[in-house]
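Missing here: one protein chain of the complex. Every other protein chain is in place.
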Amino acid sequence: MSGWPLWEVFVRPRRGLAHGHVGSLHAPDAEMALRNARDVYTRRQEGVSIWVVSAAAITASSPDEKDAFFDPAADKVYRHPTFYDVPEGAKHL
Amino acid sequence: MSSEALELGDDALIAAQRLAEWCASAPELEEDLALANIALDQLGAARLFLSYAGEADGRTEDDLAYLRDDREFRNCLLAELPNGDFAVTMAKLLFLAAAQKLRYDALAAGPDARLAAIAAKTRKETAYHLDHAARWVVRLGDGTAESHRRMQDAVDALWPYTHELGERAAWLALVEPVLAEATLDRPADGWAPAGGRDGVHTEHLSYLLAEMQVVHRAHPGARW
């Protein structure tokens, strides 16, 4: 038994907020996935906009690559504003 | 009593009762949720219309739902027909939702402010029901050989009952394009059973009501 493919569901909770991942579901095609997402994930007014993405279409980083992907950012403290000394009295910085 | 409110309330109530029979039996989990949503919308619409219909002579939504016999119900025959398989249920929903949408649209622009307010809410819900049913009719009609056969059988069996739904031309304009996209034949018009609006129903309604009303009637006057 194969079953309908898996779709990932992203919902914008309110205007001004980004779509966030809320879960997944099965549907035969994108149109039905979108409607199923409405019925499954917005029964309590949780959203104002929905995206569905075929799970098979997502390319994800793998845990094996975690160090190579994410550790190099760790020593670039100069990317954060708190790295810098602000001379006393300087405003609006 | 507003006969319009009673007809629409009874259509929605009987539709909700039938749709809820699918609970825990749908072809897939996602569809179980979708059918329950539609049943809840229909039930909500029924409560609004019946509450309004009963106001004139001091009857509540529950008085009207639980204490009338089948000869007093004013729903169309289509709504009370058994669910059959999923194709029959989707054909029923397509046909009924198209008729409901037309009546709600008219009411929303009509002179009765109370009915217009109810219809303004229910027409949005019905648009979704119509969309859901249409998508399934298209998928089943244009799916496998078996689903095509079942869908065509369902449309053929239910077609006579659609003559009772009112405004034929506008209704056909909503339904015929769906049948065409679904690669289904539009049945010829012929036998046109009716009587629901006068309280002369099929044999099915009295059984439906017996089940729906049994607990309420066993405890006269009780609160729930």
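For reference, chains read A and B in written order, and residue numbers begin at 1 within each chain.
By our rule, a residue touches a chain if its C-beta (ideal position, glycine included) is under 8 Å from a C-beta of that chain, and two chains touch if they have at least 3 such contacts.
One rule holds in what follows: contacts and distances are computed from a predicted model.
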item: Candidate names "Arginine ABC transporter permease protein ArtM", "Thiazole synthase", "Phenylacetate-CoA oxygenase subunit PaaA" or "Citrate lyase subunit beta"; UniProt protein name, chain not shown; value: "Phenylacetate-CoA oxygenase subunit PaaA"
item: Residue touching the undisplayed chain, where the options are B:A46, B:A119, B:A133 or B:L205; value: B:A46
item: Contacting the left-out chain in the complete assembly, out of B:E55, B:D112, B:D142 or B:D156; value: B:D142
item: Omitted-chain contact residue, chosen from B:C23, B:A117 or B:A173; value: B:C23
item: Hidden partner chain, touching residue among B:R150, B:H163 or B:R197; value: B:R150
item: For chain B, residues in touch with the removed chain; value: 13, 16-17, 20-21, 23-33, 36-37, 39-40, 43-44, 46-47, 50, 61-62, 65-66, 85-86, 138-140, 142-144, 146-147, 150, 211-212, 214-216, 219, 222-224
item: Residues of chain A in contact with the chain not shown; value: 1-4, 6, 23-26, 28-29, 32, 40, 43-44, 60, 62-63, 66
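Definition applied: only the chains that are shown with their structure count from here on.
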item: Inter-centroid spacing, chain B versus chain A (mean Cα positions, whole Å); value: 40
item: Residues of chain A defined as touching chain B within the complex; value: 4, 25-28, 31-32, 35-36, 39-40, 43
item: Contacting residues of chain B [partner chain A, same complex]; value: 28-31, 33-34, 37, 131-132, 135, 139
